[in-house]
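Here's a slice of the assembly, chains where they normally sit.
Here the chain labels run A, B and C in written order, and each chain numbers its own residues starting at 1.
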Amino acid sequence: MTNQPTAHIPLDLRHGRVELTHGAGGRAMSQLIDGIFRRHLDNPLLAQGNDQACFTVPSGRLAMSTDGHVVSPLFFPGGDIGALAVHGTINDLAMGGARPLHLSAGFIIEEGFALAELDRIVASMAQAAEAAGVRVVTGDTKVVERGKGDGVFITTTGIGVVPEGIELSGERARPGDAIVLSGGIGEHGVAILAEREHLGFATTVHSDSAALHGLVATMLAAVPGLRCLRDPTRGGLAACLNELAHQSGVGMQIREAAIPVHPEVAAACELLGLDPLHIANEGKLVAICPRDRVTDLLAAMHAHPLGTGASQIGEVVEDALLLVQMETSFGGARVVDWLSGEQLPRIC
Amino acid sequence: MCLAIPARITAIDHASDTAEVTLDGVARSVSLALLDSAEVGDYVLIHVGYALNRIDPEEAERTLETIREAGLLAAPGDAP
Amino acid sequence: MKYVDEFRDHDLAQRLAATIAAEVDPGRDYRLMEFCGGHTHAIFRYGVQQLMPPRLRFVHGPGCPVCVLPMARIDQAIALTERHGVTLCTYGDLMRVPGGDRRTLFQARAEGADVRMVYSTQDALRIAREQPGREVVFFAIGFETTTPPTAVALEQARTEGLANFSVFCNHVLTPPALAAILAEGARIDGILGPSHVSTLIGTAPYAFVPEQHRLPLVIAGFEPLDVMQSTLMLVRQINAGTARVENQYRRAVSETGNRKAQALMARVFRVRERFAWRGLGEIPESALELAPEFAAFDAERRFPVACAPTREARGCECPAILRGEKRPTECRLFGTGCTPAHPLGACMVSSEGACAAYWSYGRTRAQVATG
């Protein structure tokens, strides 16, 4: 009969559901944290049970990034919200050239969410973090009433160390630079859309959700003078290139024929009236590279499992209008604009 | 708005008058309510979940042939 | 994609381009109106215009049902949700179209209206079945292509006795619109005729074009090679001085069209006396309404809503653009006050509208530089 922090009845991971009391700061909450979060994400910093994690970092520049994840459905071919939340933030760190160190994870859970699903998601998160060599060192759990959330939202924040001499930023693209894409586009978005019942189509496409920091390390080792990196997530390749063009005050000229698109991605886009250039990716990157280093860059990328499909898709050009322009496979020319008409909600 | 795309019928469910179609590996189910008849293997034009019409393979080939000729001959008068 | 990729072939495009270049008379203009938004979309998305000789210009027609929908109909749809509390189902294309007070269905939804995007009339039926306690209205829009699916749903609803389902009908007809433009004397030399519309109605309804207006018309598919081949066919008719209806899109279009679908439409709908087209004004017998037998499923009868009269944005050149008289860049609002994110006029509201297609795909550096 001790004053135990957790109740004696174990969490029912098979049939149990998250209740408001799991977010109320009492015993039920600490039971949830112990029974799911600490169990899977097990590491000494998290285990301390403080409201913050303290650790030493190598001196130098740090990167910090955050992303909320609200993807629907929560589980999809090639991943789930847990792995996605790890990959997404690692990737945003990696795009700054940083070696990811630690993540935090904030969960906002809807009352009634199945504990079994939460358990699966956190296990997947732990696996993704482990595989990427990062740790979830601190976290937070909130529970909102039924109808005030949607299953679970996960906001991950990461910090990483930027090696000496690396200087990546979206405003560094210069006319003449090469534009490199690490592989085929649109797979994450199509995999998610295919899971949406009401769209009524089925594919074998899997999300490309992956942690890109290893690929980035390889690339920076080969070409330390890389200008910019960015992952074409929400808004797809089109948004990514337009953002970079705007930040750098340049235009871009790309070739449709050089952009790999999986046939099922292309077919799904035709069915839905979408453009693969606007579809989200979660394991691809765009690199802007001095023209004379692109061969070395591509060679390094091709040697990495996540860069085998890398290719140069175009060049940075001078353009006061900051347009991204594309030579179509058909032989014409067109602008590649931000998506504005269609809506693809809750893709990440 | 008039977006329609050809897909191949892979299965027909006569009870519900629907078909499974495939477009390069992407599958979906469509209503056959607007067609007099359809068979597995047919290509149909898909629009807002309905098959609008069948694609005529011979006409398609003839059209392509004409395009190829127009290109090759590059001379006036070779109308389709 | 079979029957798709073949018609997007780069090399064949080059050959057709060369043929067209060789056949055009350098001493004259070729102003070809593509009737359909689908053509407009293909021309811009694949860069077909740049493959054409300088004096051959595509002129964009009114063939986008979203673009030509009067703003008042959007206001009425929003009023249905607000005054009658209905669940409104609609194709995604309509969600961002602003009504008379610039409010869109997206905004109405953000403010609490129950608006659902559907991908098929079957989805709307399902929603009605799932919530028998609520009135479900399908906001129907589209040319003859999109009309038969609405008809199927209406017959199904009647068979099932799905009393909480109804249709707010905005289906319009292409031949009367084409006739209206031509009657006003549009300055064009030939017409790329409707593609998927024609799979349903066939080629026969276009006979009036050569007969009454002495213009050649080619029913043209929506793939870029279809557009180019049809262009070549028009160039040849123009050069020869003939005016016939030709059918480039033989793989899907016959002279008579889809009789089963036509019969269905005839059972479910009847022609309205008149209907307002955004940018074109009222056109007699240019739209459909539900036949009296389907009055119980007619949202306009069941939920009457009066809306304030609407006014088009000042300076919008849509009427001239839809008639083929002006180009998007000739509108002073293009790209300044009016963009796809905040459309002011009909031609910017749908991605198939001329201004939207031009904005999204057409602003190549060269063109932009020259205006």
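FYI, a residue touches a chain if its C-beta (ideal position, glycine included) is under 8 Å from a C-beta of that chain, and two chains touch if they have at least 3 such contacts.
Just so it is clear, the structure is predicted and the values come from calculations on it, not from any experiment.
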item	value
Protein chain multiplicities, whole structure file	A x2, B x2, C x2
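The definition used in the following text is that only the chains that are shown with their structure count from here on.
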item	value
Pair exhibiting more inter-chain C-beta contacts, A-C or A-B	A-C
Chain nearest the overall Cα centroid	C
Whole-Å gap separating subunit B and subunit C, where each centre is the average of the chain's CA atoms	21
Cα-centroid distance, subunit A relative to subunit B, in whole angstrom	38
Shared-contact residues (touching 2 or more other chains) in subunit C	1, 4, 14, 119-120, 123, 350
Of all residues in subunit A, the ones touching two or more other chains	200, 263, 266-267, 270
Partner subunit B, residues of subunit C touching it in the complex	1-4, 6-7, 11-12, 14-16, 18-19, 22-23, 36-38, 63-66, 91, 93, 119-123, 141-143, 145-146, 148-149, 152, 194-197, 199-200, 222, 225-226, 228-229, 232-233, 236, 239, 246, 248-253, 258-261, 264, 350, 352
Subunit B to subunit A touching residues, read off their complex	3, 5, 7, 23-29, 46, 49
Residue ranges of subunit B in contact with subunit C within the complex	1-6, 8, 23-24, 31, 33-36, 43, 45, 47-50, 52-57, 59-60, 62-64, 66-68, 70-77, 79-80
